[in-house]
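Heads up, one of the protein chains got dropped from this complex, but the rest are sitting where they should.
In order of appearance the chains are A and B, and numbering begins at 1 in each one.
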Amino acid sequence: MAGLELITVLALIEYAVFGLMVGSARGRFGVAAPATTGNPDFERYFRVQQNTLEALVIFLPGLWIFAHRVSHVAAFLLGVVFIAARAEYARGYIKSAEGRTLGARLTFAVNGILLLGSVLGLLLHAL
Amino acid sequence: MAGLELITVLALIEYAVFGLMVGSARGRFGVAAPATTGNPDFERYFRVQQNTLEALVIFLPGLWIFAHRVSHVAAFLLGVVFIAARAEYARGYIKSAEGRTLGARLTFAVNGILLLGSVLGLLLHAL
Partner (left out) sequence: MAGLELITVLALIEYAVFGLMVGSARGRFGVAAPATTGNPDFERYFRVQQNTLEALVIFLPGLWIFAHRVSHVAAFLLGVVFIAARAEYARGYIKSAEGRTLGARLTFAVNGILLLGSVLGLLLHAL
């Protein structure tokens, strides 16, 4: 369980860093709060943070239920891939909108495996 | 507990589908990333996903604490209503902004019962 807790905390630290990057991008691109639109360069930083939020809300419960019903080791490894996928998403998206594709697909794959694997594990448990 | 895990995973799969619908709406309505505004038809798809995110962050912890402190069976049934409420919210909101009312009210009712029921259960536990 310590392994899943570590994955959880590291994914959240990564997400917090994306939040700090949005704050710094506000100054650099001249987008004062409360605005979140108006400059596409800023908006890509903002969408990195927001899309990671959207992904985390699936990832974190999925991680723990998958670990409980399918495999702790596989959950841990999928967690490592998730954290790497979000770093790649940020790296690519900050360069250009097209650059987000690989990170987005990896994230989608991890979350898909976590959710569908959990459903399968729960069905097998029910039988 | 398998019942609550199933509700959790199904609510997240529904949310992931809303995310896929946003992606497909980007192409259909010509709203390229990173933009999330500019076309009201697209924005309704986007708000379905975002509002479901806002609701899930209340729903998931509320579901589990309510189950722990009040009733597993009632939590499970409220979870079924939540998933149906979000489907109705999406169906209605995609048609028109006014169409979101019924789904929004049902969601608010479920989350309200989960939170206030949990407070009550915790207070009774403390006495």
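Operating definition for what follows: contacts are C-beta pairs under 8 Å (C-beta built on N, C-alpha and C of every residue); 3 or more make two chains touch, one makes a residue touch a chain.
Bear in mind the structure is a predicted one, so any value in this text is a computation, not a measurement.
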Among B:Gly19, B:Pro34 or B:Gly62, exactly one should touch the missing chain; which is it? B:Gly62
Among the options A:Ala16, A:Val73, A:Leu102 or A:Leu124, the absent chain makes contact with A:Ala16
Which of A:Val57, A:Val70 or A:Leu114 sits in contact with the chain that's absent? A:Val57
By the contact criterion defined above, which parts of subunit B meet the unshown chain? Give residue numbers in ascending order. 37, 40, 43-44, 46-47, 53-54, 57-58, 61-62, 65, 68-69, 93, 97, 100, 111-112, 115, 118-119, 122, 125-126
The missing chain sits against subunit A at residues 2, 5-6, 8-10, 12-13, 15-16, 19, 32-37, 49, 53, 56-57, 60
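Here is the rule we use: only the chains that are shown with their structure count from here on.
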Round to the nearest whole Å and give the separation of the Cα centres of subunit A and subunit B. 19
